[in-house]
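Handing you a structure now.
Removed from the display is one protein chain of the complex; every other protein chain stays in position.
Right, subunit A next:
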Amino acid sequence: MSLWVDKFRPKTLDDLHYHQSLSIRLKSLAASADFPHMLFYGPSGAGKKTRISCTLRQLFGSGVEKLKIDQRVFISPSKRKLEINVVQSNFHIEITPSEAGNYDRVVIQDLLKEIAQTQQVDLNAKHRFKVVVINEADSLSRDAQAALRRTMEKYMSNMRIILCANSTSRLIAPIKSRCLLMRVAAPTPEEMQNVLEHVAKKLKFDLPEEASQQIAEDSGGNMRKALLVFEALKMQSPDLSGSLTIAKPDWEIYCHKVADLIVQEQSPARVLEVRGKLYELLAHCIPPTIILKTVAERVVERVDEAMKADVMHWAAFYETRMRLGNKKIYHLEAWVVKVMSLYKHFMYNFDMADFE
């Protein structure tokens, strides 16, 4: 039995619930003979992947659902072996080049050239070209992106590329200018409620209005999260009535605890305590950016208006540092200490002003 997220994932463009205009566009593009390279971008859980797979289906028919997973070995210039998982059907191939780390350029070069130089052998295929889906395109290195540039033009006759990214900021301009950009915005709460109701109807039970509203609000535009939460709730209380408490993930509660610690007291001992908690979070593989953002957002809720901007400023500042450096904990801690000192200063000045 699969999760509801997978079970009720729309299979065709007609099944999609929201962004109708986008679906119409994709449909007409798939029907026309010249399909462009495409770049799907939008926040996570907005339905980029779903739209890509629907488009592929629209392009080639149900044949694209016969997937096989291959493990391919690439050899880097320094003779290092790289093993990459490749998901492919007869008509398309899906790769996540960021698995290869620094050597993603090699993967892109080898794989794309290989595909570009093989013709479609199946004479019944609807289109002459194969499609290469590149996931997490925004984490491709500059080199790999540069390697894509000319390939995208030269092998247009038997290959199309579909890139999937969270944002276009990290893609180089030449790539963007070669693709048709498809923005997939997060669904609005109403649209999410529609989807939830649709799922409920399929499973033949009633979904109370308040429950769906609550789930939609809580998930912050992330459809996948909403469905997962929905399923979890259904497990907890089968009738979905009464007051529902959506369980927050453990790490989020933990992050909130850290934020509370920072606001309550500012002392070296407290820093030590916070550090222990931060280590704990990092050890559980919570991405440091998410830790920083969650803690910062919580801190901001609890401090004075005048300080909020500063807290966020330093969060942004140290987040950038964190990207450049490679020891994350230093920068997390630096931020904590910075916020504490800001808070102290603020309270101190405030107090003094009050006394005078």
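In this text, contacts are C-beta pairs under 8 Å (C-beta built on N, C-alpha and C of every residue); 3 or more make two chains touch, one makes a residue touch a chain; residues count from 1.
Rule of thumb we're sticking to: contacts and distances are computed from a predicted model.
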item: Among "Replication factor C subunit 2", "Ras-related protein Rab-2A", "GST C-terminal domain-containing protein" or "Rab family gtpase", the UniProt name of the subunit that does not appear here; value: "Replication factor C subunit 2"
item: Identified contact with the non-displayed chain, of A:Glu99, A:Asp143, A:Glu252 or A:Glu333; value: A:Asp143
item: Option touching the unshown chain, where A:Ala316, A:Ile329 or A:Leu342 are the choices; value: A:Ala316
item: Chain not shown: contacting residue from A:Leu13, A:Val64 or A:Ala186; value: A:Ala186
item: Residue in contact with the excluded chain [from A:Lys66, A:Arg80, A:Arg170 or A:Lys202]; value: A:Arg170
item: Missing-chain contacts mapped onto subunit A; value: 24-25, 28-29, 31-34, 36, 41-43, 46, 77, 109, 112-113, 117, 119, 128, 142-143, 146-151, 153-158, 167-170, 173-174, 176-178, 180-181, 183-186, 220-221, 289, 293, 296, 300, 305, 308-309, 312-313, 315-317, 319-320, 323-324
